[in-house]
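Note that one protein chain is taken out, while the other chains of the complex remain in position.
The first chain written gets the first letter, and so on, giving A and B; residue counts start at 1 in each chain.
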Amino acid sequence: MNEEQKLMSQEVQEQGRYLYCVGKAPTYLHNFGKIGLEGNEVYIISAGKFCAVVHDCKAEPYKSNNEQKVKKWIQTHQKVIDIATRRLGTVIPFSFDVIIKGQCPNDEVIHWLKTEEDNLKQKLDTIEGKQEFGIQIFFDQELLRQQIMNENTQIQKLQQELKKASKGKAYFLEQKIKTIVQKELEAKTNFYFKDFYGQIRECADHLKVEKIKKVNTLLNFSCLVEKEKVKKLGAALDRINKFPFSVKFTGPWPAYSFV
Amino acid sequence: MTINIDEKNLKQGVMGLVLALVEIIRDALRLQAIRRIESGRLTDEEIERLGSALADLDRAIEQIIEEQGITEAVYNVRNGLDHLANDMINKMIHPEEGEKVSQRNRYALKPIQTP
Partner (left out) sequence: MEPTRETHATFVDLLDRVLDKGLIIHADVIISVAGIPLIGVNLKAALAGMETMLEYGMMEDWDKAQRLRAQEKVKEEAILLKA
């Protein structure tokens, strides 16, 4: 074989295993059926204490320009993890599109499972018997700003001056008002944030503060909660879910944020 | 691999970035101006001229953003830059954590593709 042929056959020989999640190695073999991405057969590779839920694939990531297709893949990824959870108990979920590749990818999976056994045990112990929930609390920022402007005496005074100010002076007066409103808004949101954080923290085993991506979001948390405590969390959120705040409570999710 | 950038996309993206930067510069100017006023070094007339110029600048920026329909683009760039800056600072404070932190900064931005 010349170099090119050697290279080509090497490429052809590399295969992949798409990784859904890791769970405790079961006492008997599991075949999940053709429930994977693109209808692939999902099954288990076990090694030592743990197993990986996989399907066979090419040694390259799944990509597409078709949004509907990608959406379906992602839903399938989640669905497989759901089913695996039912059969294996709490599992450690993978990110979407993680693939182990190699000439003998099964061996790679086994090697990885064995090498990472301690690490995996640590992670699984943390999340065992618990589920992840997303909590977002929204508030009407504009409304709060208005409230501050109406109630703050310093602002009232500045607004009086504003009435008879020239264009240039008015600009700086407005900036001053904006600064005061901003400061008070921050104080208020800090206050509520701490209050809600406290209430939610009491009901969760672990809490992660997430980035805020949408306007008018006061807080964005991921919580790891034992099944029996979820009701208590729901009750706390009911108390919070009153004007001017609104609560978005999502889940249960596999513990994506805690692995 | 073909890249189909059409004019509309590019305009949105480039203008979003440009106006975000313009806003940031405007913020810096405004801050400087306020500091000078508070330091008492300016006359009333100077304050008036400064304020008027900044007010015009604000209005012009608003107008461009509105006319070009890039309000969201600008917000996203500034939000993304905030996250980026935050992550960079975190990395400076905790370099060992840096790897994990930068991986999580997914909401930003795309490298510029040259057509």
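Heads up, the rule we're going with is that contacts are C-beta pairs under 8 Å (C-beta built on N, C-alpha and C of every residue); 3 or more make two chains touch, one makes a residue touch a chain.
Note that the coordinates shown come from a computational prediction; the quantities given were computed from them, not determined experimentally.
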> With respect to the chain omitted from the figure, which of A:F94, A:F139 or A:F172 is a touching residue?
Replying inline: A:F94
> Please identify, in ascending order, the residues of chain A that touch the omitted chain?
Replying inline: 16, 21-22, 59-61, 63-65, 67, 70-71, 74-75, 77-78, 92-102, 108, 112, 123, 132-134, 210, 230, 234-235, 237-238, 241, 247-253, 256-257, 259
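Following the convention adopted for this analysis, only the chains that are shown with their structure count from here on.
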>> Suppose each chain is reduced to the average of its Cα coordinates; what separation in Å results between chain A and chain B?
In response: 27
> Which residues of chain A touch chain B in the complex?
Replying inline: 166-172, 175, 211, 213, 215
> Along chain B, where are the residues that touch chain A in the complex?
Replying inline: 30, 33-34, 37, 47-55, 58, 75, 79, 83, 107
